[in-house]
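As you look at this complex, bear in mind that one protein chain is not there, while each of the others sits in place.
Here the chain labels run A, B and C in written order, and each chain numbers its own residues starting at 1.
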Amino acid sequence: MQLQIHIGPEPIVRPQPAPVIDAGVGALAEFTGLARGEENGASIGGLIYEAYQPMAEREIARIVTKLCGARPVLGVRVVHRLGRVPVGEAAIYVAVVAKHRAEAFALLAGFMDLLKQDVPIWKTDTF
Amino acid sequence: MQLQIHIGPEPIVRPQPAPVIDAGVGALAEFTGLARGEENGASIGGLIYEAYQPMAEREIARIVTKLCGARPVLGVRVVHRLGRVPVGEAAIYVAVVAKHRAEAFALLAGFMDLLKQDVPIWKTDTF
Amino acid sequence: MTVLYFAQTRRLAGLASETLALSSPVNAEALWNEILARHPALAPLRSVTRLARNGEFTTVDTVFAPGDEIALIPPVSGG
Partner (left out) sequence: MTVLYFAQTRRLAGLASETLALSSPVNAEALWNEILARHPALAPLRSVTRLARNGEFTTVDTVFAPGDEIALIPPVSGG
């Protein structure tokens, strides 16, 4: 466990432009899933992903639309990498902007659960 | 609600270096709290924050340490801005890295709840 | 009908896609029988593999027509 704390007057360098920034946005929640250096106990150099791409995009849209019915949010961005993903690099990045943090967190966690259940993307191999 | 989806082979441009990146990190969860353009129904240009700074840093450390007892995580970064924070800019940024997403999400949400309860930082005015 | 194989089904079938010449619509049972007749190695995956028709998950009532794009969706593991 490492902990870094900074409290000060400097502007916070934001990670990257949020999907939607308007004056109503109060919360940006982001998730990045990274390739870890081991799979089933063996040391690996990375993961290889494949997708049924048009269906994956449609399923992601369906999941987000469904989750947003319960918890209105202002914007969602989903990026998933395919092919070789070296250890330490991101396989998925999801950003949610909302008025308040509760709906952003709920959507982010709920989305990841359903992605891992219904979106036709596969880790097919390691290298 | 806006939705952007991209699935492809390009490396994902990561928001910024995570607090800890080693081969065991599988999840990076981030929260950015932004100044919204209204407060109690009135349109504003931004928020002004003040802190009892040494105590705020100590309380943040205490909260993170306490939450990490229940949910081990690999790294936490907390940045809070003081003084004037214009609308659309970040007042707080919290990053959590962990082996899996469940502990990262739990720590991030739990931390924000306790921050808003116990950390001596105040929105003191608007402009 | 085009059939797409992904992940483990692609590896076990030994190909990514193929064309089935159906003369009339079939249900899931008949489609699976045709697929397994061509690729017996897929039998162990049948119980965990969902069928998609034209990019959407199917139900037990789905009818598969000659012009459809079918995909075998073994358990996913994205993210």
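We adopt the following convention: a residue touches a chain if its C-beta (ideal position, glycine included) is under 8 Å from a C-beta of that chain, and two chains touch if they have at least 3 such contacts.
Predicted, not measured: the structure shown is a model, and the values here were computed from it.
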Going by the touch rule at the top, give the shown chains the omitted chain contacts.
B
Which of these, B:Val25, B:Cys68 or B:Ala91, touches the one chain of the complex that we don't see?
B:Ala91
With the missing chain put back, one of B:Arg36, B:His80 or B:Arg101 would touch it. Which one?
B:His80
Residue list for subunit B contacting the dropped chain reads 33, 49-52, 54-56, 58, 80, 91-92, 112, 115-124
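Operating definition for what follows: only the chains that are shown with their structure count from here on.
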Centroid spacing, where centroids are CA-atom means, of subunit A and subunit C in whole angstrom
29
Could you grab the centroid distance between subunit A and subunit B? Build each centroid from C-alpha atoms only and quote it in angstrom.
16
Among the residues of subunit C, which are close enough to touch at least two other chains?
none
Two or more other chains are touched by the subunit B residues none
